[in-house]
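Have a look at this one before I ask anything.
Entry: chain A
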Amino acid sequence: MPATHLLFWFLSILAVVAAIGVVSSKNPVYSVLWLIIVFFSISGHYILMNAQFLAIVNIIVYAGAIMVLFLFVIMLMNLNAAAEPPKHVYLKIIGVIAGSCLMIVFVAAFSQASNSHTLLRNGTGVGLIKNLGKTLFSQYVVPFEISSVLFLSAMIGAVVIGKKENPETV
Partner candidate 1 sequence: MQRIFDLVYWIPMLPFIGFLINGLGRKAISKTLIGLIGSGVIFISFCLSVLVFITTSKEGFSPQNINYFPFINLGKIIIPFEFHVDQLTSLFLLIVTGVSFLIHVYSASYMKDETQSGYGRYFSYLNLFVFSMLLLVLGGNYVIMFIGWEGVGLCSYLLIGFWFKNNDYNNAAKKAFIMNRIGDFGFLLGIFWMLSAFGTASYQNLFNSQDGIITSISAINSPVIVGITLLLFVGAIGKSAQIPLYTWLPDAMAGPTPVSALIHAATMVTAGIYMIARSNIMYSLAPTSMVVVASIGLATAIFAAVIALKQNDIKKVLAYSTVSQLGYMFLGLGVGAYTGAVFHVMTHAFFKALLFLGAGSVIHAMGGEQDITKMGGLGKKMRITYITFFIACLAIAGIPPFAGFFSKDEILAAAFANNPILYYIGLAGALLTAFYMFRLLALTFTGKFRGTEDQLHHVHESPAAITIPLIILAVLSAIGGFVGIPEILMKNGHALGDFLAPVFAHSGPVTAHNLSGQTEIILMTTSVILILIVSIWAWRKYKIEEPAAIVSETRETTGFAKAIKNKFYVDELYNALFVKPLQVISNLLRKIDKSAIDGIVNGAGKSVNYGSRQIRLLQSGQVGTYILLMVIGMLILLIIQLFSK
Partner candidate 2 sequence: MLGTYYTFPELLLWIPFVTGLITFFIKKSTSVKAWALFSSLATLVVSVISLFYSDTAHHTEYFLYNNVSYFWLQYIGSSFSVGLDGMGHLLTFLTAFSFPLIFAVTYKTEYKNSNAFYGLMLLMQAGFMGVFVAMDALVFYFFWELALIPAYFLCSKWGGEKRIQATFKFFIYTFTGSLLMLTGIIYVYLQTPALTATADHSFSLRAFYSIALEPSQQNWLFWLFFLAFAIKMPIFPFHTWQPDTYEQAPYSTVMVLSGVMVKMGVFAMIRWLLPVLPSAVAKFDHLVVALCVIGIIYASCIALLQNDLKRFVAWSSIAHIGLMGAAIFSQTVSGLQGVMVEMLNHGINIIALWIVVDIIDKKTGTRKISELGGLALKSPALAIFFVIIALANIALPLTNAFVSEFMMFNGVFQFGKWLGAFACIGIILSAVYMLNVVQKVFFGNTSAFTQNAIVLSAGQKVILSVIVVSILILGIYPQPVFQLTHDTVADILQRLAMAGK
């Protein structure tokens, strides 16, 4: 069993466990931490598939920026475990069942997928910043520009929603 496989299994199990942790842990803060672990393991996978750039971005953007944002918010609301009274248990069960059914369906479907046994190719540094950058700014320049619109609207949104209104003007 080659090392990559070992690594794969380790990371995968870690990811799944952490994911379960996210879903199950009472305290939001914990789930954030669990989620960060998931992200790290996923980045590990990226490296495994030598998509280094994405690995880094993933850690910076997600684990770094986004999760911190989450943490801030949670802290700011100082939600603790007690804040969340348990949902109706049968709804929980149904939810779990539904999710697992979905999983089963997918697995059952893909087990006879034609290309499910093709091996992943390594080498040829597609994942390197150089190549990605080239494609991004040559071929994908239009979507790149357009995504700016997305950010603009997000920004405005943050302003519109976040900014305190002074009542008398309305």
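A quick word on the picks: all candidates are chains of the complex that A comes from, given by their letters.
Just so we're on the same page, contacts are C-beta pairs under 8 Å (C-beta built on N, C-alpha and C of every residue); 3 or more make two chains touch, one makes a residue touch a chain; residues count from 1.
Since this is a predicted model, take the numbers as computed values, not measurements.
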{"item": "Options 1 or 2: the chain contacting chain A in this complex", "value": "1"}
{"item": "Candidate 1-facing residues of chain A, complex", "value": "87, 91, 94-95, 98-99, 101-102, 105-106, 108-109"}
